[in-house]
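Note that one protein chain of the assembly has been removed; the remaining protein chains are unaltered in position.
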Amino acid sequence: MLDAGLDRMGQHFQLLARSAGQPLVLVFARNWGEPSPATLEAIRAELRGLGAALLVLGLHSLFCFRPDDELEEVEPTAVLEAGVGKLFEQYEVDPGALAAGQLTLCVLDATGRLRFRRTADAADGIPEALLRALQIAGKTAISGPADARDWLIKRREVVVLSLLGALALVLADGCKREVPNAPAPTPAPPKAREFPVTLRVNGQQHELMVEPRVSLLDALRERLGLTGSKKGCDHGQCGACTVLVDGRRVNACLTLAIMVGDKPVTTIEGMAEGERLHPLQAAFITEDALQCGYCTPGQIMSAAGLLKENRAHTDDEVREHLSGNICRCGAYANIVRAVQSARAARPT
Amino acid sequence: MSPPVVGKGIDRVDARLKVTGQAQYATEVPVANVLYGVVVTSTRAKGRLEALDAKAAEAAPGVVAVITPFNAAKLPGAKKKGEGIDRVLQLLQDQDIAYDDFPIALVVADSLERARGAAELLKAGYAAQSVRTELETEKAQSYKPKTAGPRAPADSSRGNVEQGLQQAFARVEQTYTTPMQNHNPMEMHGLTAVWHGKDALTLYDTSQGIFGVRKKMSTVFDIPLENVRVISRYVGGGFGCKGSPWSHVALCALAARTVGRPVRLSLTRQQMFSLVGYRPRTIQQLALGASKDGKLVAMRHDVISETSQFDEFSEPSALQTRMLYDCANVSTSHRLVRLDVPTPTFMRAPGESSGTFALEVAMDELAYALKLDPLELRLRNYAERDLEEGKPWSSKSLRECYRQGARKFGWASRKAEPGAQKDGRLLVGWGLATATYPANQQGSSAVARLQRDGTVLVQAGTQDIGTGTYTIMAQIAADALGLPMDQVRFELGDTSMPETPVSGGSMTAASTGSAVKLAALDLRKKLLVAAGENPMFLGTNAQDLDLVDGALRVRNDANKRLTLQELMSSKQEPELRGEAKTEAKAERKSYSCHSFGAQFVEVKVDPDLRQVRVTRCVSAFAAGKILNPKTARSQFMGGMVWGIGFALHEHTVRDRRSGRIVTRDLADYHVPVNADIPELDVIMVDEKDEYVNEVGAKGIGEIGITGMAAAVANAVFHATGKRVRELPITLDKLL
Partner (left out) sequence: MRDFQYVRPKNLDEALEQGQGARRRFVAGGTLLVDLLRLDVERPESLVDLNGVLSSDITWDAHGLTIGAGARNTELAYHDKVMAEMPVLSEALLSGASPQLRNMASVGGNLLQRTRCSYFRDVGVDACNKRKPGSGCAAREGYSRMHAVLGVSEHCIAAHPSDMCVALLALDAVVRTRHRSGARELALGDLHILPGDHPELETQLKPGEIVTEVFVPSSERARRSAYVKSRDRASYAFALASAAVALELEGPQIKSARIALGGVGTKPWRALEAEAALQGKPATRESFEAAARLTMNGARATSHNAFKLELAPRVVVAALTAAGSKS
């Protein structure tokens, strides 16, 4: 039942055509807003978590967004505006409230069925409100493993409709999409024993709940999103995870997060001062003391510790004192040069 | 025109992201609410997994699924193997075990610790069989593989080798062995898999060949190719083990589909020894015969190596023997033995690194048998043509490499007698070897997109594994367009970009560099046409239009100037595109294309403790146009470091009774550390090659390792008088 207008809409909606049979996040908002890089990064993460693309329907604008592509703004046409208007109706979105700053977020699963809907006030900015709603959507999608599994089994068995088709149905015959009843909650599985821990990382305090077996490295990477510190072996045999704890270089993989206490932790993310690189970072670039870059944060943190220790001065001493940092690309000669050059730039 | 940037040692454009920890590798791309998958592997090498008790694991906190051969979804394409470098995978489809550390389960939980903790609760029951994993013991069972390496014939023969050997004045006939080695890039294999509905998949992977991964997922899951997207923007080292898609990639996607949520999976360092390929052992028999005046009259190089029971990979160690020297009588062969081991794979200079060890040590032995300087022996047997292919070289500057390297090193003052040179009580040894690697080129494609803001975004779905691709491609495009570097950006690592070959075989610069150059030239042409239509240049002749310093100008009329941004703002379309799809340059067929080099090494050996230290390295390479001397130098040095490790350290040991790897972490498997590596002196010899490809570059990622192990071994002989033919040269072999 697609008419020519919807066809054209389909062409414009390159994203939708590609996304047929895939989950979609529909956001009704006044406009896209200008998200900060951090907010945009977090929105991407949430979309990846949902496996979904994003479609922002504004009063006079249309944005398509897949998390690994740039934002696609679609030029409004009369047909599009009519179609979008219909969607406003079907999803019960009030253009007036929209203009006043309200945001409505709907998650459609791969079959085009509405699984989640939330309306929020975007007082502090549309991107931030969008992100918050997305985060709640993400958590709701996974709340209770038994629930999620029931959902997922049903999803696999349902016949897939193309999303365009679903939208077309909505537009053409105006049938409402029902919010399915939430499955009855099943008893939660045993929870792991977690304990509160405060980590001071790069001058910031982070409150976390962790099991005793969580390493500082995994806490940084998986819980705090500080993926600069790398996992090369997880056994203290390569140095890729080197960070400074209380100014001393250590292997974060063999450090339990729960044992760090209030000692300050410095990671590679804390070395630059705003846009100004630490002399070691600048020297690594100039001397090409890196190739694949994976051992690099550990090398720099280890070198920072070395300079502070002030015990290794000659090239041979530097080599020995950096031997706890393996570089499989073989950039050693340049690493030594970079460290010596950085030392000259900022003697301790 | 802006001054050319190709040939300049500019800083790596991705360096800043790497030194600040902002570059996101495969398991670091932010994905909210991701689940963690852990691969569980067998503790038996052969037989069947009879039972797997997963009750405790399933009941553990946070566990979402335990996928085993007893409950895994059947995958239509699980057993299929594609062309080229594609491998047979192990995807929990049945209970057979074919090697130790065989995948037997996948545990998915809401945290890494909970997934790993639950994995430890699995109880496996096996019906195990005895294993055959020793190449030395089983070598009589060898067979002839289809090819040596991916393409070359397994055997070759020209002239009459037996006659040549019989008539030779001096003969060397020895066996050389190289051990199993593992790539061990710093970044372990891992990925995050996200399904979009039932049959669309995005993988954030760490790969040298994203298009191969895409094809494999499409085959295994039987979903349309265009529904699979593979993204790999930063790769923490590959060296060959990230070229083919391996089992854990499909297992991660299987887990994500099973649980209906994105799954992040990383192999452990221990699993890196068995699940992602390795360099197989080789037993190489080398026979060299020479006349009294040092001319080679016969060369015979026979290689035996290993492969798995279910797939074939051959380490082509004798290929360089076919072309490296001037000799009329040369025969080579490659044979494989099937063992109860995983399938090997390409590992930095597969064939040439292991093969040049044997050949160049044999040449050193021959030099001594002839009482001839090892360098002089190489010079007397310099090949002016490729005698195997019967073709001239596209270019060869090896004589210059020998000359410049020897001079810098001080080779002329070498005393021939082993142990004659000393530094205090330390024995000093000087060794040399020839380095060589083929200069490959495959078809590729690229697009150059002039944006509204006047900058050019160049894209090709290739990979940067530390090689500097991001930088050199931008340089190539900038020069082709006549733009400064800050107006050009290069993106890679996404299958939604134009298709390119795997980043292996040292051919990315050659293949994708050529495509990038032509795409940029195509854009430049279109750009000038569009400029001609602009009112600013009405009446101007097309050939008088030029692009200078990022703006369009008319020759001989300084008043007429239009920036690219101004040009684009006058156009309807959001961008202007140049495209190119390239094949290997036609002229290549008439030539033999290789890089060459000369490696000079000094070692010092403690006479009592027999510890070998490499103290000086001077290497000269000729590899066509050097696109960026800074990143090139790093590539050469990286190869040389690998060569030192090859000679002295690297050795994966498999227990002969169980077939299980014994040296299974970075403490037991030694790669060189910083203190092992001295200053490395790299000479890049100028070389121009018009035939090899459109950018004139020959590829340099692998040549650094070739010849290096032999140079070290020859230096050790020169210091100690002990000829070690079995790598690695650990001190116990010198006691």
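Letters A and B mark the chains as written, and numbering starts fresh at 1 in each.
The rule we apply is simple: a residue touches a chain if its C-beta (ideal position, glycine included) is under 8 Å from a C-beta of that chain, and two chains touch if they have at least 3 such contacts.
The model shown is predicted, which means the values in this text are computed figures rather than measured ones.
Here the missing chain is touched by one residue of B:Met485, B:Leu521 or B:Ala675, and it is B:Ala675. When the full complex is taken into account, the listed residue touching the unshown chain is A:Ala192, out of A:Ala192, A:Val265 or A:Leu307. Checked against the full complex, the candidates B:Val428, B:Leu648 or B:Leu680 give a single residue touching the omitted chain, namely B:Leu648. Of the residues in subunit A, those that touch the hidden partner chain are 192-193, 195, 211-213, 215, 234-236, 239, 242, 248-251, 253-256, 258-259, 302, 305-306, 309, 311, 319-321, 323-326.
Although one chain is not shown, part of subunit B still touches it, namely residues 43, 61, 113, 116-117, 120, 608-611, 613, 648-649, 653, 655, 657-658, 660, 662-664, 667-668, 670, 672-676, 730-732, 735.
As a working rule, only the chains that are shown with their structure count from here on.
The centroid of the Cα atoms in subunit A and the matching centroid in subunit B are 31 Å apart. Interface of subunit A with subunit B (complex): residues 19, 21-23, 41-42, 44-46, 48-53, 68-69, 109-110, 134-135, 138-139, 141-142, 145, 148-149, 151-152, 155-156, 160, 189-192, 211, 213-214, 218, 221-222, 225-235, 237-238, 240, 267-269, 271-272, 277, 281, 284-286, 288, 290-297, 300, 315-316, 318-320, 322-336.
Interface residues of subunit B facing subunit A in the complex, by the touch rule stated above, are 11-12, 14-25, 28-34, 59-64, 111-114, 117, 184-188, 192, 194-200, 202, 229, 231, 234-239, 259-262, 266, 268-269, 465-468, 494, 496, 630-631, 633-635, 637-642, 665-667, 671-675, 677-680.
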